[in-house]
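One protein chain is absent from this view; the other protein chains keep their places.
All chains are identified by letter, namely A and B, in their written order; residue positions are counted from 1 within each chain.
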Amino acid sequence: MNGALALTIALPLLGAFLLPVLMRVSVAFGVWIGPAILAYGCWILGDLWLTGSMQPFSVALGGFAPPLGINLYADTLALLFALAAQLLGLIFWPFKLDQDSARRQALMLLLVAASTGLALSGDLFNLYVFYELTAVATFGLVAASGTSAAYAATIRYLILSGIGSVLTLFGIALIYGQTGTLNLAHLAQLAPEQLSNELGLAAFLSLLIGIGVKAELFPVNTWVPEVYATASSRLSAFLAGLVSKLALLIILRLLLLVFHQPEAAQVILILGILGVVSGELAAWRAKEMRRMLAFSSIGQLGVLFIAMALPDGQGMLAVLALALHHLVIKSGLFMLADGWGGALQRLRGSAAASPLAAGLFVLFSLSLVGMPPLPGFWAKFTLITELAGQTEPLYLMGLTVFLLATVVEAAYLFRVAAIIYQSAPQERRPDEIPKAGGLSLATAGLFGAGLIATTLLIAPVGDRLQTIAAQAQDVDLYINTVFPATPGASQ
Amino acid sequence: MTLTLLDELLLFSGATLLVALFIGRGLAAGWMVTILYGGQLLTLLKMAALGYGGGIIASSLSFTVMGQNLSWRFDALSWFFALITLGSALLSSWFACGAWERSYAKQGGNIWLFHLAMALNVLSMLILLASGDLLSLFIGWELVSWAGFLLMALAGGVATQAAMRYITYAMAGGMAIFGGLALVYSSSGSLQLDAVLIAVESMSTTKLWLLVILFGGGFGVKMGLLPFHLWQAPAYAETPGPGSAFLGAISSRMGLFAILLVLVKLFGIVNIDSLKIPFTLIDARDLLAWIAVFTIIFPTFTAMKQNDARHLLAWHGIGQGGYMLLGVVVADAMGGAGGLLHVFNHATYQAALFMAVTAVIHRTGTADLNKLGGLVVRMPLSFMVLLIGIIGLAGLPPMNGFVSKWLVYRSLLNEGMPLLFLAAVIGTLGTILSVYKLIHNIFLGQLRVEHEQVKEAPWSMMAPMLILAAIIFITGLFPGIPLAWVASVQEVVGLPATDYTLGGVESVSGSLDMIWVIGVLFAGFGIGAVIFYSAGRSKRVHQLDNYAGGHFLSADVRYQYSDNFYAGLMHLVGGWYRGSFLWLEKSVISLIDFLSLVMQGLYRRANAEFYLLSTALFVMAWVVI
Partner (left out) sequence: MIPALTPELILYATAIGLTTIGLAGVVLSVHLFRMVLSLVIAEAGVNLMLVLAGYRWDAVAPILTSLGEQPAMVDPVPQAMVLTAIVIGVGVQALAVSILIRIRQRYATLDRWEVAERMDADIAATAGTPRDVSQEAPLGERPLPPIPAKRVDPSGSES
């Protein structure tokens, strides 16, 4: 079964290349290919998750053993995010049929394949390739909405992302020049001797800023409000919900396995704090739903960076909890924005028009600001207890900023809620009030139901997250899993 | 598994919520919910042993999430506050049933949402009161905050604005507490009360200061302590009538409950005493006392300026919170008793006052003090209730407010704090002046033509008001009844317990026996009545059967005006109302607005590539150098 893991990447990739051709042969057959592939992927991963031993394992691709060959590394964390990629791909599948649908569906499959690869790959260059694939698929999908603004946003994103790739490659070159390997496990073995110096730090910072473009790291996140405002809500949900977390996950793995310098954590912390401040404050004045969500997403990712900066992977649990929570919430909110996009002032009276959507909005907002007993509270709780335990004043500053930003966040989210629940202005005809409905509302409802289920099952979910975090934190386990022949490696 | 009494209470409360949720649209929903509140109160009374001497009743509900134990239990402190909560919920809900509910629905109000919000508030308050560790305290705290938001916002319009302001303040407070919680956790490794109690012993002064500020500020927001008081008056006043009675009676006292639990019980008022402000003579406790005193003075005088009866009462609610905190901070037997007793007394008369005002609104359609007058002849019972209420609020005998305020004054004098005493008396002066404005402008003076046909409030509203009035008088006559509960609360939170009798307190420095006080007072009244009725005949005449300047009076000309009340006084003190706190609030909002503009500009005018490269260069340079 373990070998089937590679299929979760290979099948969508294959599908992406064959889909345009097959759609030309038979549309009725072609439209089912994508969902079928993703459903199969979900089944493989779900099966591994449920029946597996919960022990991490490594798959050598093409039969070449690492460090020479490229391997996939699957611990529970990676499996979880791979599963999330396939599942969200299925949920956000571009069902709409028109002349462009073959292209869109192919790009979506490519995006899911690359995202799964990002979650699973155990090789730095391989990660880079998947990272670029994600980028290309994203460009195509953003531009696919076809408006002029979308093209402009895409090219701006593309250039920024291009520089990001240059910096990432530069970092990879530095690492390879120093160590002669790009396998993460091998790097983890070599790092204490070869990379715990200034060169290693420079390499890490290049990688951080390069990959940070996708992870919405301040200040290389200026593409976020433009792209989320022009792309379709489903794509924005996928990007904000999942792709940013995957980029973050890569940085986290690098930090944990390879780069232990305190300076590295410090840079992440400072940039994270700035991200929280800039994102939440910018959202305060946002007059439009999607832009507000985009800025809020920047702020939330900033919080994740703060959590990540905790020394020795102490923040692992907080990162995991916050990331999953944000994944659910932001996806749900963007789904609501599908019907409610546009100026916030237009939303007056929409609660009466679609009460379920209004209720979901309030639920998501409450969880986002961390109202107990919703899951958002527990995620925030794990973070602040870890932060308060640090003696370094910078961490306490992070704590303060985080708490203040939450107040601002609550203020602007509930300002929107108040607008939604206002009665509709007299001069507006009922059909002018934006309605959230149909498929996107159902999807949002799905996320809402997930949130409520998590609230009820918070104790077992929390325990499971703790085991996942503990496993992901264990560097020796990572090395021993990839190189079973060398027990008790050099660490 | 056997259910403890606390489980029963919480289940009962949850059932009330479900009833309000699912069959709350039915005809008799209000009565049903009211009866269920009565049931909850009965269950609480079954736990009455808690109120007399303590003990603990734990809930069998407890669980562990991410290594944190959550548990709930009741002790004397919780019981005392829960009694007030359920009592005011029962009476407010009763008040809402029938006539009020019908007219509210006719005006477009959503009565289902109202009952739901009330039930949610009660349940969340019980959960908060039952908290057995700091984490469950925080959970309860946030639940109460958001439940309150629902009740405040449901009237729409101005009320929503006020509620938005409230929730922003409440979030800020909540986050301060959250931060404090994290700091406590970092030094104790647990949020269980015993562990925290031990950890407090070895905390550094800086940390203790920080915690006092975070917790004091956070809980103070809900109490409406200066300078975080601005939200409270509009939010409470704009809540639909019975809701404002309920909120005014108990909601902001949750802040005092938390202060008692955390600052007094856990940190110990003595520890706080040891925190000196550098280079001054005052310590943290003095600071709290002075904040309490200013919370008495400023809002009370702001209340005097209000022209809306509900706003006037709501501003007083803030001021009276100051007396409670003042008493608790003085922390001797008498002061503590005074502060805690005032919680009970305030709840009774504030609820009665809000109900009386709501009854007036129900009949006349306005709460504008400039548009009312002379209603005593049309609504005599409401007048009686309001009179009893304001005597209590002003702290005069024979009502219960006198006892608690007397205890606080006495303790201030006993402990040698004359300045605080003086300030508290100034606050009381303002109270007396403004409550006179209230009763005069509504009930006294000339009846308006448009109110000629007004009738007394319906019995569904009158009954709870009369019950409250009776409680106000009876606990004024026999303050020993609530003092028994107060004494057990004092023991639980670690304050010296007061020595009470049925009629008041026994103390070396000065005793109070209300039975004597009231006896003397009524003897005086009796003598007066004898003189009055025996002195001669009196004739009852119509208000307009009179002369002015040699002319007969007529209904179309007003001879007595109630607007621009206290014009002369306002002329003198008007300059003091500078709106400094409003200015402070606006400045903070403008600052955030400005920063937000800067940040948006940053993202909008972005030369993203330049940011990227300069950041890269900057971090490289910083790291390498």
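The working rule: a residue touches a chain if its C-beta (ideal position, glycine included) is under 8 Å from a C-beta of that chain, and two chains touch if they have at least 3 such contacts.
Note that this is a predicted model, so its numbers are computed, not measured.
Shown chains touched by the undisplayed chain in the intact complex: A, B. Note that of A:V27, A:A149 or A:A442, the residue touching the chain absent from this view is A:A149.
Annotation: of A:A6, A:L22, A:I91 or A:V129, A:V129 touches the absent chain (contact as defined above).
Mapped onto subunit B, the footprint of the missing chain covers residues 571, 574-580, 583, 586-587, 590, 593-594, 597, 600-601, 604, 607, 609-610, 613.
For subunit A, the residues touching the chain absent from view are 125, 128-129, 132-133, 135-136, 139-140, 143, 147-149, 151-156, 158-159, 162-163, 165-166, 169-170, 172-174, 176-177, 180, 182, 226, 229-230, 285-291, 341-344, 346.
Convention: only the chains that are shown with their structure count from here on.
Centre-to-centre spacing of subunit A and subunit B amounts to 45 Å, using the average Cα coordinate of each chain.
Across the complex, subunit A is touched by residues 63-68, 135, 138-139, 142-143, 146, 153, 156, 160, 163-164, 167-168, 171-172, 175-176, 178-179, 181-183, 185-186, 592-593, 595-600, 602-604, 606, 608-609, 611-613, 615-616, 619-620, 622-624 of subunit B. Against subunit B, in their complex, subunit A makes its touches with residues 156, 159-160, 163-164, 167, 198, 201-202, 205-206, 209, 213, 219-220, 222-225, 263, 267, 271, 277-279, 281-286, 295, 317, 366, 369-373, 377-378, 380-382, 384-385, 387-389, 399-400, 403-404, 406-408, 410-411, 414-415, 418, 421-423, 458-459, 462-463, 465-466.
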